[in-house]
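The complex appears here minus one protein chain, its other protein chains still in place.
So, chain A:
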Amino acid sequence: MPAPDPYPNTPSPSPGESGVTVRPERRGDAVVLRVTGELDLMSSPVLDGHVATALEEPPPPLLVIDLSGVSFLASSGMASLVAAQQAAGESTTLRVVATGRATARALEVVGLDQQLPVHASLEEALAEGR
(Lines give C-alpha, C1' and ligand atoms only; values in the text may rest on other atoms or scores of the structure.)
Protein backbone atom coordinates (compact mmCIF):
# COMPACT_ATOMS: atom_id res chain seq x y z
CA MET A 1 0.00 0.00 0.00
CA PRO A 2 1.43 3.41 -0.92
CA ALA A 3 2.37 5.75 1.88
CA PRO A 4 0.09 8.73 2.43
CA ASP A 5 0.94 11.72 0.31
CA PRO A 6 3.58 13.63 2.27
CA TYR A 7 2.64 16.91 0.59
CA PRO A 8 -1.10 17.22 1.23
CA ASN A 9 -0.86 20.64 2.78
CA THR A 10 2.01 22.13 0.85
CA PRO A 11 1.04 25.68 -0.05
CA SER A 12 0.66 26.15 -3.78
CA PRO A 13 3.80 27.60 -5.25
CA SER A 14 3.32 30.67 -7.39
CA PRO A 15 2.74 29.80 -11.06
CA GLY A 16 6.13 31.03 -12.18
CA GLU A 17 7.88 28.77 -9.70
CA SER A 18 5.73 25.71 -10.18
CA GLY A 19 5.98 25.45 -13.96
CA VAL A 20 2.24 25.79 -14.56
CA THR A 21 -0.20 28.65 -15.02
CA VAL A 22 -3.96 28.26 -14.55
CA ARG A 23 -6.21 30.99 -15.92
CA PRO A 24 -9.89 30.82 -14.90
CA GLU A 25 -12.42 32.16 -17.39
CA ARG A 26 -16.22 32.50 -17.37
CA ARG A 27 -17.89 31.28 -20.54
CA GLY A 28 -21.59 31.86 -20.06
CA ASP A 29 -22.43 29.96 -16.89
CA ALA A 30 -19.48 27.61 -17.36
CA VAL A 31 -16.05 28.00 -15.78
CA VAL A 32 -13.00 27.18 -17.90
CA LEU A 33 -9.59 26.61 -16.34
CA ARG A 34 -6.97 27.13 -19.02
CA VAL A 35 -3.85 25.30 -17.94
CA THR A 36 -0.46 26.10 -19.48
CA GLY A 37 2.89 24.47 -18.74
CA GLU A 38 3.79 21.17 -17.11
CA LEU A 39 1.53 19.34 -14.64
CA ASP A 40 3.67 17.33 -12.28
CA LEU A 41 4.19 16.63 -8.59
CA MET A 42 5.24 20.22 -7.98
CA SER A 43 2.59 22.01 -10.02
CA SER A 44 -0.53 19.85 -9.62
CA PRO A 45 -1.47 21.52 -6.30
CA VAL A 46 -1.86 24.78 -8.27
CA LEU A 47 -4.57 23.13 -10.39
CA ASP A 48 -6.16 21.56 -7.27
CA GLY A 49 -6.45 25.04 -5.74
CA HIS A 50 -8.13 26.48 -8.83
CA VAL A 51 -10.55 23.56 -9.02
CA ALA A 52 -11.53 24.06 -5.37
CA THR A 53 -12.11 27.78 -6.00
CA ALA A 54 -14.13 27.12 -9.16
CA LEU A 55 -16.41 24.68 -7.31
CA GLU A 56 -17.14 27.05 -4.44
CA GLU A 57 -20.81 27.80 -3.87
CA PRO A 58 -22.65 28.22 -6.05
CA PRO A 59 -20.95 25.58 -8.19
CA PRO A 60 -21.09 26.15 -11.97
CA PRO A 61 -23.11 23.66 -14.03
CA LEU A 62 -20.04 23.01 -16.20
CA LEU A 63 -16.33 23.07 -15.34
CA VAL A 64 -13.87 22.60 -18.20
CA ILE A 65 -10.20 21.92 -17.53
CA ASP A 66 -8.45 22.89 -20.75
CA LEU A 67 -5.09 21.14 -21.07
CA SER A 68 -4.42 22.43 -24.61
CA GLY A 69 -1.42 24.37 -23.34
CA VAL A 70 0.02 21.52 -21.26
CA SER A 71 3.26 20.04 -22.57
CA PHE A 72 3.76 17.41 -19.84
CA LEU A 73 1.18 15.53 -17.81
CA ALA A 74 2.40 13.27 -15.00
CA SER A 75 0.32 10.90 -12.88
CA SER A 76 0.00 13.56 -10.19
CA GLY A 77 -1.72 15.82 -12.73
CA MET A 78 -3.95 12.94 -13.81
CA ALA A 79 -4.83 12.34 -10.16
CA SER A 80 -5.82 16.02 -9.93
CA LEU A 81 -8.23 15.50 -12.84
CA VAL A 82 -9.77 12.44 -11.17
CA ALA A 83 -10.05 14.34 -7.89
CA ALA A 84 -11.71 17.24 -9.72
CA GLN A 85 -14.25 14.87 -11.19
CA GLN A 86 -15.00 13.46 -7.75
CA ALA A 87 -15.24 16.95 -6.23
CA ALA A 88 -17.56 18.11 -9.03
CA GLY A 89 -20.04 15.47 -7.93
CA GLU A 90 -23.55 15.69 -9.32
CA SER A 91 -23.96 19.44 -9.30
CA THR A 92 -21.19 20.17 -11.82
CA THR A 93 -20.32 18.44 -15.08
CA LEU A 94 -16.55 18.16 -15.50
CA ARG A 95 -14.95 18.01 -18.94
CA VAL A 96 -11.31 17.87 -19.99
CA VAL A 97 -9.83 19.28 -23.19
CA ALA A 98 -6.76 17.36 -24.33
CA THR A 99 -5.08 16.63 -27.64
CA GLY A 100 -1.76 15.12 -28.58
CA ARG A 101 0.86 12.89 -27.06
CA ALA A 102 1.58 14.75 -23.83
CA THR A 103 -2.00 14.83 -22.60
CA ALA A 104 -4.64 12.89 -24.57
CA ARG A 105 -2.34 9.98 -25.39
CA ALA A 106 -0.97 9.84 -21.85
CA LEU A 107 -4.53 9.65 -20.47
CA GLU A 108 -5.28 6.80 -22.90
CA VAL A 109 -2.21 4.86 -21.76
CA VAL A 110 -3.73 4.42 -18.30
CA GLY A 111 -7.33 4.20 -19.49
CA LEU A 112 -8.41 7.51 -17.98
CA ASP A 113 -9.98 8.50 -21.30
CA GLN A 114 -12.65 5.95 -20.35
CA GLN A 115 -13.28 7.59 -17.01
CA LEU A 116 -13.00 11.28 -17.85
CA PRO A 117 -14.93 13.03 -20.62
CA VAL A 118 -12.05 14.10 -22.87
CA HIS A 119 -12.74 16.54 -25.71
CA ALA A 120 -10.50 17.57 -28.59
CA SER A 121 -11.27 21.30 -28.33
CA LEU A 122 -12.67 23.83 -25.91
CA GLU A 123 -15.46 24.67 -28.35
CA GLU A 124 -16.50 21.02 -28.43
CA ALA A 125 -16.41 20.77 -24.63
CA LEU A 126 -18.57 23.89 -24.28
CA ALA A 127 -20.96 22.99 -27.08
CA GLU A 128 -22.00 19.51 -26.03
CA GLY A 129 -25.23 19.15 -24.06
CA ARG A 130 -25.03 18.97 -20.30
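To be clear about the criterion, a contact is a pair of C-beta atoms (placed from the backbone, for glycine too) under 8 Å apart; a residue touches a chain by one contact, two chains touch by 3 or more; residues count from 1.
Everything below uses one rule, namely that contacts and distances are computed from a predicted model.
> If you had to name the missing chain as UniProt does, which of "ABC transporter permease", "Multicomponent Na+:H+ antiporter subunit D", "ATP-binding protein" or "Acetolactate synthase small subunit" would it be?
Answer from the UniProt record of the missing subunit chain: "ATP-binding protein".
> Looking at the full complex, which residue from A:T36, A:S75 or A:T99 touches the chain that isn't shown here?
A:S75
> Which of A:T53, A:S91 or A:Q115 sits in contact with the chain that's absent?
Among A:T53, A:S91 or A:Q115, only A:Q115 touches the chain that is not shown.
> Provide the residue numbers of chain A that touch the chain removed from this figure.
On the side of chain A, residues 1-3, 5-7, 19, 38, 40-42, 71-72, 74-76, 78-79, 82-83, 101-102, 106, 109-110, 112, 115 touch the unshown chain.
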